[in-house]
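Note that this complex is displayed minus one protein chain, with the remaining chains in position.
Naming follows writing order (A, B and C), and every chain is counted from residue 1.
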Amino acid sequence: MKRTWLTFLAAAAVATSLLGAAVAQEAAPVVEEEVPREDVPLDTVAPAAPGALTARDYLDSNDAGDKIELDWELSPDDGAGSCDVAGYFLWRSRSASSPGEIVAELPSGQTHYVDRNLEPGAEYFYSITAFDGTNESAAVTCAPVAGRVNLFQTSRASILALMLVFFGLVLVFTKLAERGDELFVRRIPGLNAIEEAVGRATEMGRPVLYVPGIGEIDNIMTIASLTILSHVAKITARYETPLIVPTARAVVMSAAEEVVKQAYTEVGQPDAYNPDNIRYLSDAQFAFAGAVNGIMLREKPAANLYMGAFWAESLLLAETGFEAGAIQVAGTAMVSQLPFFVTACDFTLMGEELYAASAYLSREPKLLGGLKGSDWMKVVTIALVVLGAVLNFMGFETFVNWFRTQ
Amino acid sequence: MSEGFDLRRIDRRIIFVLVLVAVVWPLIAPLRLPMDVSPPVQNLYNTIEEIPAGSIVMLAGDYSPDTMPELQPMTDTFLRHAFRNDLRVVVACLWPASPPLVERALLPLADEFGKVDGVDYVNLGYMAGGTVTLLGMGASIPNTFPSDYSGTPVREIPLMQEVQNFDDIAFVMEISAGTPGTREWVQQVQSRFRVALGSGTTAVGAPNFYPYVQSGQLVGLLGGLKGAAEYETLLEYPGLATKGMDAQSVVHALIVVFIILGNVAYFAARRKGRA
Amino acid sequence: MNWLHMLFNGPPGTPASVVWGFWVAAILTISIYSFLYKDNPLYKFAESLFVGLGAAYWLALLYHETLVPKLLHPLFPGGSGDPVQWIRIIPGVLAVFMLLRFFPKLSWLSRWALGFIVGMYSAVNITGFAQADFVAQIYATMTTPLNSGGALAIILNVVAIVGVCATLIYFFFSKEHKGVLGGFARLGIWFLMIAFGASFGYTVMGRVSLLIGRMQFMLRDWLHIIE
Partner (left out) sequence: MRREIPLAITFLVGLFMLVDFFVPHHSVSAAAEEMKQWGTIVIAASILLGVGNLIRVHYRKIRRKQDGWGYSITTLVAMSVMLYFGGPWGTIAEGSAFNWMFLNMQVPLQSTMFSLLAFFIASAAYRAFRLRSAEAGLLLVAAIIVMLGRVPLGQLLTRGLPEKATLPWLTETIMTYPNMAAFRGILMGAALGVMAMGLRIILGIERSYLGGEK
C-alpha cells in the first residue's frame, strides 16, 4: 500500500518537472507595426501619436495566461515638441475591426502597462492614443496577442521537489516503523530529569503535579503531553506516589483520566488509581493558574511537571512552584513561553524535544516516521544551505536561484 | 530555607506597588528621553514613502482589545501616513474584534484629511476563515468580502471597482497580535502573490519574525510599543506610543534591578545554606 | 471643582454616553486589578462578564459579517436583484452538518464538514509552510551576503549561517549528541538561549506596554490627569 504511494509520488515528481520544463519556454515578443508619424503643430489639433506599441504575454511563465504586458514609445509631444500630452488611452478589443474599449488611462511619461484579469489564452488587439485633454491622436496598433496558459508554476519546482523528497522520507520511515524495524531515537535528557523529579517526590513522600497545559485536546502539544503523562503515571503507580493532574479543558480531563487509569492498570496497580486527583479546574486562563497555585501551596507537590501548550500562565505556575521549592520540569513548543520555563525550571524540553520525547516513549509508527523523516530532511537542508552558500560566494548563481520561489 | 529576615520573602504586593509607581509616575511627569529608530522601522517607513500617490494600500487588522495599547498606535500612525501621502486604504480583518478598533482610528483621521468613505478608503470588516480567507482574497477580494463593515455591497463602493486581487494592492500593512497574523500573511499572501508586506506586531511576536525581515519577506517590522513609537517619530507625530516610552524605560530598569537583586539574594542564601 | 466637573461631565462637548462609558470601563478595570490583591468575587464577576460579552460579540460578527454576505444573501437575495447562487447550497449543507454535532444521533454527519475544513487547512498549511518557512528560508540563508559590507558584517553573516545549521543540529534526534555533532548541538543551544533571551526581553516589553496602555486610559480619559 505504502509502496504504491511512493511510486506514485516519485512518478508525479518526474512528470511535473518534465511538464514544467516543457511549458516554461518564454513567449516570443510580438513584432510591432511601424505607424507613420504625423507631425502636428499646435494646440487646436491632437498631439502626435505615440511611437511603436509592443504587446506580449506577461513574462512570467507561472501565471494563468491572463496578463498582457504592453510597452510603447512616448509621443513626440510628450515632454518635448508641443508638450501638450496629458496622457494616453489604451484600447483593447477582441477583434481587429473595432478599437474596442478603453482599458486604462495612463499619465504622460509612462511607457509601460500590464493588463490583467484577461480571459486566459484568448487573443486581444491593443491600440494606444495620446490625448491632450480635448483631442485624441491617431491610434497606434500592434499585432494580436494572447496570454500563454501555463500548466505548472516553474518557480515552485524546488518546493515540489523538496516536498516530495520529504514526504518520501516520512512515508518510508513510517513503513519501517510499522514493520517493526528498530529506529534509533536518542534519549531526550528531559526524560531523565522527569524520572529524577518523580523519584525525589517519592523519597519525600509528597505528590507529583502534572499540568498538561491549557491547550484543547486537538492541540498536538496536548496530545504529546498525554503520551508523556502515561509514562509518568506508570512510574508513580510503581512507586505508589500520588499523581495530581489539573486540567483547564473538560475533554482533556476525560482523556487524562483514561491515560492515567490505563497506565496504573498496565503496571498492575489499578487500585492505586485515584480519580479525584484528575481535576477540571477552570477554562479561564488566570482562574486556572490561580487554582493550580492553590494546589501547590496546599498539597505541596515535590515535583511539578508542565508539559503541553502554555500561554501567559506559564509564568504564574513556574514562579509559585519555584517559591514552593519543588523540582520543576517543563516542556512546550510555545516559543514565547520557553524563556520563562528555562529560567524558572530545573529542566525544560524545548520545542521539538517535546514531540521527540512523545515519539520516543510511545514508539508509535506515525510519530516515529514523522520524527525520522524530519531528522533526515534537516540533514538535507544543512547540506543544501552549506553548498548553496559556498557556490553563491564563488559566484555560481544557477544552483541557488533554483530555490528562489518568487 | 533559612530562617529570619529573607530578601526573597517580601510580599509580592510590594512589588506590584513598585511597578504601579514606575508606570504612573513617568506618565504624570514625563522625562522626555531621546528616541532612536531601528533599521526595520526605517525600512518600513521608506517603503511606504516610495509608494506613488493614489495607489491603493491595504491595512490588515488582526488584533483584539488585549493588545490595543501596542497595536492601536500602529494602526493610527499607518493610516495617518497613508492619508498624508494620498494613498487610498482598504481595510480587511481576520479577527472579529478588529473592525471597530480600526474604525475608531479611521473615522477621525478621515475627517482630519478630508477623505471620503468608499472613495479614499473602505473598511471591509471581518471575515471568518483565517488562512483560507487570505487565499480567497488572492483570487478575488470582492468575492471574499462581498460587503463592507456597514453592510454596503462592494459593487456599490467606487474604490472597490479598482480592486480585484493583490495585483491591485501596492502594499499591505499587517497589524498582528497572533494567529492568524503576520506568519499567515507571509505564507499565503506575500509568498504566493508577491505583495510588498510590512508588519506591526506585538513585542511578544516580534523576535519570531526576524527571519522574514532578513529574507526580505517582510519589508519592515514594527515590534511592540517601541516600534510604534519609532514610527511615530519618523512621521513627526508623537502619540500615545511615544508618550508611553518613558514609563516603559523606567519599568524595564526596575525589572532588570529585580532580576539582579533576586539572583544576588538567591546565591547568597545558597552559599549560606552550603556553609 | 473644575476637575470634579470634568470627571462627571467630560471635557466640554462630550456626549453623556461617552462619559458614562469611561466610568463603566474604569470600574471594570479596577475590578480586574482587584485580582492583584487576591482572587475575589468582584474579579470573578468581571471575568464571567467578559466571557459572555466575548461570545455574544463573536456570534454577532459572524452573523453580520460572514454568514449574511457569504451564505444567506447569495441563497436568498430577496429584492436586491442579485441572482441566486445555487452553488452555495453545498457549503450551506456542510455548515448545517457541522452544527449537527449538537445532536448525538446525527453528530457523525459533522465529520463531513470537519473533513472538508481539515483537508483544506492541511493542504494550505503544507504549501504555505513549505514555501515561506522552508524553501524561502533555505534560499535566504544561501544568499546571505558573504563578500560585501565590511569585515564585521561578513563575520556576523557567517555567524548567522552557522547559527541556522547549529540550531537544526540541536533538534536532530537520530544520533547521540557526541563528538563533532555534540559540539554543534552545544553551539545550537547557545543560539537558542540568546534567541530566548531576546524573546524574554520583548515579552517583558509587551506586557509592560499593556499596563501602560491601561494607565493611559485611567489617567487621561477617565481622570483627566494627563494629556
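In this section, a contact is a pair of C-beta atoms (placed from the backbone, for glycine too) under 8 Å apart; a residue touches a chain by one contact, two chains touch by 3 or more.
If you're wondering where the values come from, they're calculated on a predicted model, not measured in any experiment.
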One chain isn't displayed here. Which of the visible ones does it touch? A, B, C
Check each of A:V170, A:V211, A:A263 or A:A309 against the chain that is not shown and name the one that touches it. A:V170
Sort through C:F8, C:F50 or C:F76 and give me the one touching the missing partner chain. C:F50
Residue of C:L7, C:L146, C:L181 or C:L210 in touch with the missing chain, whole complex considered: C:L210
Write the list of chain A residues that the hidden chain touches. 5, 16, 62-66, 120, 149-153, 156, 160, 163, 166-167, 170-171, 174, 218, 220, 223, 250, 283, 286, 312, 315-316, 318-319, 322-323, 333, 335, 339-340, 342-344, 346, 351-352, 355, 366, 369-370, 373-374, 377-378, 381
I need the residue numbers on chain C that touch the omitted chain, in ascending order. 17, 20-22, 24-26, 28-29, 32-33, 35-36, 44-64, 66-67, 70-71, 87-88, 90-92, 94-96, 98-99, 101-102, 108, 110-120, 122-127, 129-130, 133-134, 137-138, 140-141, 152, 156-157, 159-168, 170-171, 188-205, 207-208, 210-211, 213-214, 217
Could you list which residues of chain B touch the chain missing from the display? 8, 10, 12, 15-16, 18-20, 23, 33-36, 38-39, 64-69, 97, 100, 103-104, 107, 127-130, 132-133, 135-136, 139-140, 143-144, 149-150, 192, 207-208, 210-211, 213-214, 223-224, 226, 245-246, 248-256, 258-259, 261-263, 266-267
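The rule is short, and it goes like this: only the chains that are shown with their structure count from here on.
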Averaging each chain's C-alpha atoms to get its centre, pick out the one most distant from chain A. B
Leader among chain pairs (count of C-beta contacts): B-C
Find the geometric centre of each of chain A and chain B from their Cα atoms only, then give the gap between the two centres in Å, rounded to an integer. 21
How many angstrom between the C-alpha centroids of chain C and chain B? 11
Indicate the whole-number Å distance between the mean C-alpha point of chain A and the mean C-alpha point of chain C. 16
By the touch definition above, chain B meets two or more other chains at residues 191, 204, 208
Using the touch rule from the top of the page, what residues of chain A touch 2 or more other chains? 335-336, 405-406
Per the contact definition, I'd like the list of chain A residues that touch chain C in the complex. 156, 158-159, 162-163, 184-186, 188, 284, 286-287, 290, 335-336, 338-340, 342-343, 350-353, 356, 360, 371-372, 375-376, 378-379, 381-382, 384-386, 388-389, 391-393, 400, 403-406
Residues of chain C touching chain B in the complex: 36-37, 57-58, 61-62, 64-66, 68-70, 73-74, 80, 120-121, 124-125, 128-129, 131-133, 136-137, 139-140, 144, 160, 195, 198-199, 202-206, 208-216, 219, 225-226
Contact residues on chain B for chain A in the complex? 1, 164, 167, 191, 194, 204-205, 208
